[in-house]
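Apart from one protein chain that is not included, each protein chain of the complex appears where it belongs.
Read from first to last, the chains carry the letters A, B and C; within each, the first residue is number 1.
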């Protein structure tokens, strides 16, 4: 019998070691797994590498993880925002390494990690400072940069509903990076609003099939704030 | 006002020229756009290149297109089947060119075509006759073959429901290549069971957003036989 | 000539946005960038069906919600609450950027620091060593959209032209911009260089050239 549900967030992240690489879902606050991040902060593994679209907003979620001093490196597309002051200060103090990746290359590199692709030629970033030092190639008259997969030890994502096999659905634009990140980690953890009985999710509408999910925990409803 | 619906299959394929490359959906009979193929046969463009998983079953669908003598080349993963006698004979008579592509490379090449990826390193086929003469590379200790995108002039697919913007849902395993093929053609044509009013499809459950679809025609219900 | 320049009143941002909106054809799939381009959404003509794409997984994005409709799971690329039109769809980032990079969007409307005569775009970073870089989806839109329109004022606050021979700021994409909507008129980028397509009343080509400090031809 397969039962991937966990009783609490703590047990979902209890084995994240120092130095781990974490994929963290969300685009701004939408899809950000706040409760799982709080559990990571409580566990306090050090020297984390975080792969996420942003580098934290305000003082919660990723920003709180950064503020707790647990993160060594951030791989993201858009760290600087109106409310990214936590990241901004740590970065300016030299306490955080930053790898800036254009958003489409970021998601495609994560997809490649999950889909067993060794590398791919992308047009995005060609001729810009982002591609400096990278392998390039002209294919069929267009110029491309070679980019490599991103994988992680853990993926922390937020979904809407889940069942004990790990099947997931999402809610509106909170879907964003979740389905792709779920494929690219050794251990994928999803916080969901509700855990529903097996068979309650329409097989046509499941976005993330359970094979990609290792643990899920119910958090209750409430959109991101 | 956007209205991609067409009154009949004929008007969906009336501009397919000689020498065109066609992506044709379906895995065996499931998802095979039989009625669109019949319309292509009636229009009778010559020297077609067909990209599809199989090379026809029995005497209908792709098999009928081949039998009509309209096809010059087939790109597929699994031509030889118990009921692929039409293909078998044409191939043995030297009347058809065949490019055999492992199924996962086939779908990934089509995805690359639709997603603007210039080429990708895949582990599938490395060291086999399929990779003979192709560029290879070892990345992170694993061996890969470089594969290039597949694109087409037209994609012919079968879906379940569609609306006037071209949004589509699919039915069970008839989904197969449809969502990916829809992204990789200059003109994507979908035959659907029903055309529904805009807003009738749940925005969470639309599998192919309308941006990928150019024309759709209602055929009525009835699973493949 | 100085008389003409004095009489001339640059287009307001609203006028620029109106002009862009009027140029978008019925049925177009459009991505509106963060910042100044967001104004364009307010002027989309009601008699056309124009579908807005948002990089975070929306096709068919609608206007801002009323206060009691706000849902922070339904936001745009600028992280502001939006709505979904009837017929709209949600999808994940992978499909969203396949749309962008794969050439499925008709138009992207982007802000810019500089646009070069060959269509090069610089819009994500300055050369300020203290600035924190952020690129987001701009590079994907620059290489992917079939038409990249730029909306920007012609001059910086210091009075320097943003239409340049070569970009001096870090590039976003090469040779990607096809048209620039400025407060000093609409300028096409052609194989022959900048071409003025429409000028505000009271501004002639000579005056525009003088202000831009770069050759802009008549159309």
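The rule is simple: contacts are C-beta pairs under 8 Å (C-beta built on N, C-alpha and C of every residue); 3 or more make two chains touch, one makes a residue touch a chain.
Note that this is a predicted model, so its numbers are computed, not measured.
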Missing chain: touched chains present in the view: A, B
Options B:102, B:149 or B:162, residue touching the unrepresented chain: B:102
Touching the absent chain when the full complex is considered, from B:6, B:151 or B:171: B:171
Those residues of chain A which, in the complete complex, touch the missing chain: 1-2, 111, 113-117, 163-165, 167, 183, 198-199, 201, 203-204, 206, 209-212
On chain B, residues whose C-beta touches the chain left out of the figure: 27-31, 53, 57, 77-81, 84, 87-88, 91-92, 98, 100-105, 107-108, 111, 122-130, 143, 170-180, 207, 223-225
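By definition in this document, only the chains that are shown with their structure count from here on.
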Both-way neighbours, i.e. chains that touch chain C and touch chain B: A
Interface ranked first by C-beta contact pairs: A-C
Far-end chain from chain B, centres as C-alpha averages: C
For chain B paired with chain C, centre-to-centre distance based on mean C-alpha positions, whole Å: 36
Cα-centroid distance, chain A relative to chain B, in whole angstrom: 32
Intercentroid distance (Cα basis), chain C paired with chain A, Å: 29
Multi-partner residues of chain A (each touching 2 or more other chains): 108, 122-123, 170-172
For chain C, residues that touch 2 or more chains besides their own: 84, 90-91, 97, 100-101, 143-144
